[in-house]
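The structure appears right after this line, and notes come after that.
Below, a portion of the complex is reproduced, with chain positions unchanged.
First chain written, first letter: the chains are A, B and C, and each begins at residue 1.
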Amino acid sequence: MTKESKNIAKIVNTPLGSLIHVGEKKVENIKITYTKYNNLELERKEINDLSKFINDTDDKVKWLDIIGIHDTNLVNKICQSLKVHPLVIEDILNTSQNPKMEDYDDYIFLVTKLMYFNEEEELETEQISFILFKDKLISFQELETELFDGILCRLKEGTNIRKNGADDLLYGLLDAIVDNYFLIVEDIGEKIDTIEDELLLNPKKEILQKIYILKRDLIYIRNSLWPMRNVISSLSKNDYDLIDGKTIYYLRDVYDHVIQMIDIIETYRDICSGMLDTYLSSIGNKTNEVMKVLTIFSTIFIPLTFLAGVYGMNFRYLPELNWKYGYFSFWIISIIIIILMLRFFRKKDWL
Amino acid sequence: MTKESKNIAKIVNTPLGSLIHVGEKKVENIKITYTKYNNLELERKEINDLSKFINDTDDKVKWLDIIGIHDTNLVNKICQSLKVHPLVIEDILNTSQNPKMEDYDDYIFLVTKLMYFNEEEELETEQISFILFKDKLISFQELETELFDGILCRLKEGTNIRKNGADDLLYGLLDAIVDNYFLIVEDIGEKIDTIEDELLLNPKKEILQKIYILKRDLIYIRNSLWPMRNVISSLSKNDYDLIDGKTIYYLRDVYDHVIQMIDIIETYRDICSGMLDTYLSSIGNKTNEVMKVLTIFSTIFIPLTFLAGVYGMNFRYLPELNWKYGYFSFWIISIIIIILMLRFFRKKDWL
Amino acid sequence: MTKESKNIAKIVNTPLGSLIHVGEKKVENIKITYTKYNNLELERKEINDLSKFINDTDDKVKWLDIIGIHDTNLVNKICQSLKVHPLVIEDILNTSQNPKMEDYDDYIFLVTKLMYFNEEEELETEQISFILFKDKLISFQELETELFDGILCRLKEGTNIRKNGADDLLYGLLDAIVDNYFLIVEDIGEKIDTIEDELLLNPKKEILQKIYILKRDLIYIRNSLWPMRNVISSLSKNDYDLIDGKTIYYLRDVYDHVIQMIDIIETYRDICSGMLDTYLSSIGNKTNEVMKVLTIFSTIFIPLTFLAGVYGMNFRYLPELNWKYGYFSFWIISIIIIILMLRFFRKKDWL
């Protein structure tokens, strides 16, 4: 949950300027995929020797996708060979970053977050960083996902995307990341539907935990989306040489999606708060109902028991005991008491 | 409820740039109505062949009203023949859009939302998109409603509206859409009145659900109205060649209506929160009252029952049992205890 | 309460541009008072023939006060003769408007609201609209009040006000309207004082309703004052030819009053929320106290009653029954139990 804080210790206790990987090591081996394309052809392979990428100077779009970032030397080597600022390298390695965008004239640096539910239905976060050069794009992922499969597909099919530059590729990848949030939002929407039905029909104790976890997850998603919004907003609003006017149009569409999701999330949070209030009230109602049952039973039988107690006393002089219709009268009185009590409860609207 | 999220899956799992209809198919057959008018005459008919509309170049105002948007080919065909941007087509087909306005120099694209209560008193949303050209207006609706009957009426009667351009027609349609929100707001206002009376006179358990649903509906309406506000605000504030100065005056009136509704809705939300708090307190009060009844009965009869128990014991040496006025004294003591208890409760303000 | 919404139906179901009166008919006959003055003389009379007013072109200040607006023809006639925009006429007749100000070069149009408590202590709203021309002022009221008596008094006494133009008259009327809000605010302040005392000394059930109604009224007043604030702010900040620099100074004073009232109302709302929370807690406290009484009584007598029950059993071999001091011992044990229980409760701080 609070993985952010868990990573902090590492940073604080290290001398400034030294590079460390902050976060869990999520894959065993680092995997580097090098994709190179232009309008005419597409080349894609796993590489180990980075010099190939660094020294490649033709005008094709070059995409280096690095999966696994715990090998700080490797990341450092790539970045230094491309003259990337040390702070950028630090940020790539530190997976407790917030999404952000920084413009370093020659290149644009982006940190984004991927969120997904793992098998235990817990929210997991992966950091994906991008460095966009003139016609180079480097992406750093923590682990291998199917997130970019759609883009690869389209690259292979040779659709329009191959005619455009690295900025359009970046757009495609960002779009995939943002669309991924929709999946979580959708997931949460379904959970809300389930809980809502349960809440209005038959609120049980477990509902409380579910609402709590939902609310907490929504807080985390919102906190991840807000800086995301800023990132894409500044990408699409400012004038960067590296980003084409046409791409900006598409980025605004991504921006709209983010805004829309933030709206939905705020709505969901409001609804969750409403559900909690409603649940709280429904507990009160239940206690009330339990109380009523207890009170009705007790107040009916307590006087009767007292009466039975009275005629169970052993006083020598207790005239009623010797009456012929004493026992019969006892029952008559009892029934009268019961009827009066029931009327009283009906008047009170408890029955 | 969370239909937004339900539609998301469709978008996410589709390759970018391919056109899909997101949402339910609400009508069986697509119905296209073509209306054409100027100051002098009005022509209105259902058409199948779109070429008629596309190639029409006289200076009459031309309005193409398309009901049912699940036929993606058709929508695509119309849009492409008018050189509409692919993103616009996507947005028309995707009914999970937020209201928005986009200016593409040649045309203005609007997404609006129509909200209404269905027969089960559930809030339903329909998306209505508009593309406004120089003297052409295309509207895309999901299903057939009586919403635009008022406008048609006025068109037929040949009031001032026929003297103006397509922008004035757009104003009329937007006005109809916004006025429709008033109907829901009015509906909710009446519900609040009913619930309020119930709450202050005799709060029952069902009230909780009603308030909850009301609050949720208000959240959805607000979330629909906010972007609506932005849409009409930018329409009426910016300078678009396609919109006449005189129309802008009327659009500001629509804008005022939206603002007023948002105000009312916020008021209603505050009132709903107040009602929930009040309900919560009233449950507490009720539990308290039930408790008092139980406590009064119990604390009066418990000592008496004990006393009866005492004289029901079978000790050989229990002197009181043999007293002549033993039984009589028992009742005297009992009555004294009852009186003392009642006084105690009166002092405590429980009676 | 939600009269706003009740009036909506009327608007929505009417063809655009047709004039209808929205709201209750609050007076039987329309009363038109025409006041005309300059530094030297003052003329005031009820009129029926409006031509007198319309064709009056001397340089005196002319004030037409119309009470009762359900006669749409009349309102329409006056307005059209003065070339007022149709939307303005619609707004005058529609009493569900929010306060607003619109500048139409030749004249300024104002909608304001008067709030007061009726005899049932319910909040009522009256709409007062103004149209300010160069030296003409028209006011439209729904019913006759004493609101403007102060101004009339000063006009008759011939104080400075008669030296100034119609804008100063407007200021005077607005000031009277705003000051009237102070009366409600004062009234609510007193109610809060009463409730507060009750709450801290002896919170009863009825307090809940009172707080709820207070909160709701505050919401309505605030929602009426906010747009009022905007109206007076734009009157006093912008540069209108129709409003003199000197009057602006005085309008700013009115503006300060509105701001101050909004502040007080927000304070009152905070206090009301605090009162509700406190009341909720005090219910909890009360339930707790009731529970303690019940628990103390029950837990003391339950073991004793059991004991009495034991010695009321009819076992043939029950040795204690034959002991000489059996009954005496029973009481000793009972008293010990009572003392132990009381100690236990004292330790628990329940006594």
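Everything below uses one rule, namely that a contact is a pair of C-beta atoms (placed from the backbone, for glycine too) under 8 Å apart; a residue touches a chain by one contact, two chains touch by 3 or more.
Just so we're clear, the structure is a prediction, and the values are computed from it rather than from any experiment.
Shown chains number 3; the total number of identical copies in the complete complex of this file is 5.
We adopt the following convention: only the chains that are shown with their structure count from here on.
Of all chains in the assembly, none touches chain A and also chain B. In summary, the pair chain B and chain C forms a contact in which the copies contribute largely different residue numbers, shared numbers making up under half of all those used.
Measuring from the average of all protein CA coordinates, the nearest chain centre is that of B.
Rotation angle relating chain A to chain C: 145°, from a CA superposition, given to the nearest 5. A straight line joining the Cα centres of chain B and chain C is 26 Å long. Rounded to a whole number, the gap between the C-alpha centres of chain A and chain C is 42 angstrom. Counting partners per residue, chain A has 312 as the residues that reach two or more other chains.
Chain C meets chain B in the complex at residues 1-2, 4-6, 8-9, 11-12, 15-17, 87, 97-98, 100, 202, 205, 208-209, 211-212, 215-216, 219-220, 223, 226-227, 276, 279-280, 283-284, 286-287, 290-291, 293-294, 297-298, 301-302, 304-305, 308-309, 311-314, 318, 320-327, 330.
Residue ranges on chain A touching chain B, taken from their complex, read 150, 153-154, 159-160, 172, 175, 179-180, 182-183, 185-190, 192-193, 196, 199-200, 249-250, 253, 256, 259-260, 263-264, 267, 270-271, 274-275, 277-278, 280-282, 284-285, 287-288, 291-292, 294-295, 298-299, 302-303, 305-306, 309-310, 312-319, 348-350.
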